[in-house]
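One structure is given below, represented as structure tokens, and several questions about it will come after.
For this depiction, one protein chain was excluded, whereas all remaining protein chains were kept in their positions.
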Amino acid sequence: MGYLISILCIGASYAIATLGLNLQWGYTGLFNIGVAAFFAVGAYTSAILTGPDWGGMIGGFGLPYPVGLAGAVVFAALLAYAIAFVLRLEFGFLAIASIMLSTVVILIFKNEMWLTNGVWGIGGIPRPFGEMLSPATSDWVYTAVALGILVGVYFLLEKGVRSPWGRTLGIIKEDPTLAEMVGKDVYKWRRTSWIIGSMYMGLAGAVYGHYIQYINPRTFDDVMITFLCLCMVVIGGSGNNKGSILGAYVLWGTWTVSEILTGFLPEAWQLRAPFVRVLVIGIAIILLLRFRPRGLIGREAAISKMGERIRTGRVE
Amino acid sequence: MGGWIVSGLVYGSIVALGALGCSYVLLIQRYFNFTVAPWLALGAYFAWTMKQILPQWGGVELVIAAIVSMVALGIAMTAADKALFKPLRDRGAPFMFFYLTSFGLLFAVRSIIWLIWGPQPKYYYPGASVGIKGPWGIMVTPAELLTLIVAVVVVVALYFFQYRTKLGRGMLATAQNPMLASVCGVEPETVHTTTTMIAGFVTALAGILYGLTIQIRPLMGWFILLGIFVCVVCGGEGAILGTLAAGYLVGIAEEFGSNLIQIPLNFWGVPVEMSAYKVALSCALFLVVIYFRPQGVWKGTFLER
């Protein structure tokens, strides 16, 4: 039963992050592999703002939950703004820059004791209504909160992409030259999408942090979060918000269930299990891309124009 | 000080070798091959296993293991390219698919490494290395010296291949104008195969040298992946000499940069350990370069090649 809560709640936070990634990638064509950076910044910011005094590091603000969330979102946005200039350049540079960002941010979190307590992490992150409820009830309540947030941001996003704003974004993604000719500042549009997407990821991190109530740099390390989010977008089909949520839950559900199942395996196998899981996911993604790029319910994968052909020596 | 230079150059040599593979793939296939990180580790591990099997011949067994590993990695990368990326090429998939597949493959290969070899670090020659005293009293280990020499030799060999052989020129032509190259008689798939084979050779070599001078561990490729990308961008895509020079630049920037910045930090009592942030210096270099000279630092100079 506890697992159900965990799946619902953590799934929700991944879903929020995936929505953000989907905005950046599915709707705007930006490849972000630094999801973990924004996720981590969101989690830590919210924790620091709402948490008690841990001694030896900044904190002790004890601000209410919504302020924590707001802080998470703001800082994530700032971080996104800082490297936004890379959006002007070739597509691949963003991928690299985002992963560099992720690495450096995690590095800072690992090393700067005064900021994050380093590798020891911070525990006892409070929940809204936390003191008033028993742990079990608190879990339920918080899951409801998380789901509420998920639903809220989902509708916000849906409204956004169906509006003229979303349509312009679509044109910019499919045919930037056309968009420029009509007078749209492609860079500014991409930047907006980039920042909003990052804000979602920051929010997701905060939601996550308050659920598990203990975070350290290792939680966000190793690209796993980024990879999972990417997979979730692919599974759900890029450019499809419902798909992102579906993909998030499908993947996270599978992940957790496989964790439960491997718990029954003998000791020797248990150590290897996580890697087998990653292997399977990796292969699944490759196969999915190869045979069903649309994902489970996504739209048709865009065929790029002639000019972007990878070297085949032919014109098709 | 001298120690910094040597460390920087050695590290830079390894980064450059890894970068050459990436640079080729970028030039011909037009995407940054993230998978090079676990491939590099795979090359190192494979050579290690080979070495364990072969009888001790005073160092020769490592050379044989290295060669076998290089060929094996070349084949592996080529097979992966044909099976996974060629279909994407043929149907004209957008770039994102290449990056994603590369990423998926990264995790697949990485988990395979973990499953087979486990997380404990491994060494080709356990035990501390004896340093040799070089000019100006700088200490180098034999492994470091080997790394420096190998990098230069490989770069020179690749340079000759690229500019003096028919196939090499055909590859350059394909990079500049694929349609015209095919009309001249260059077979596109041959070019791709050569690209991935070469990438396999140099990547395995990078992994082995890394394992020799530092250690072999599952995430070794990931640690230097960022340095590799910085090197590729600084060197300019497809620039062979430029990539080596860029590798040195990255290596020295990290070594020198971190040590130099540490001095004023210590002086002012700022409790920041720069050695942990070496990679951040590479990242800073990257951002500066892509802002001012995205075509490569050496564009317009002879190092362009």
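First chain written, first letter: the chains are A and B, and each begins at residue 1.
Here is the rule we go by: contacts are C-beta pairs under 8 Å (C-beta built on N, C-alpha and C of every residue); 3 or more make two chains touch, one makes a residue touch a chain.
We take it that contacts and distances are computed from a predicted model.
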Protein name as given in UniProt for the chain not displayed, "Oxidoreductase", "Regulator of SigK", "Aminomethyltransferase" or "ABC transporter ATP-binding protein": "ABC transporter ATP-binding protein"
Option touching the unshown chain, where B:L54, B:L115, B:M179 or B:L219 are the choices: B:M179
Residues of chain B (touch criterion as defined above) contacting the omitted chain: 166, 169-170, 172-173, 176-177, 179-187
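Simple rule for what comes next: only the chains that are shown with their structure count from here on.
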For chain A paired with chain B, centre-to-centre distance based on mean C-alpha positions, whole Å: 30
Residue ranges of chain B touching chain A (in the complex, touch as defined): 26, 28-32, 34, 84, 87-101, 103-112, 114-115, 174-175, 178-179, 181-182, 186-188, 191-192, 219, 222, 226, 229, 233, 272-273, 276-277, 279-280, 283, 286-287, 290-291, 294
Partner chain B, residues of chain A touching it in the complex: 25, 29, 31, 33, 83, 85-86, 89-93, 95-97, 99-101, 103-104, 107, 110-112, 222-223, 227, 230-231, 234, 272, 275-276, 278-279, 281-283, 285-286, 289-290, 293, 301-304, 308-316
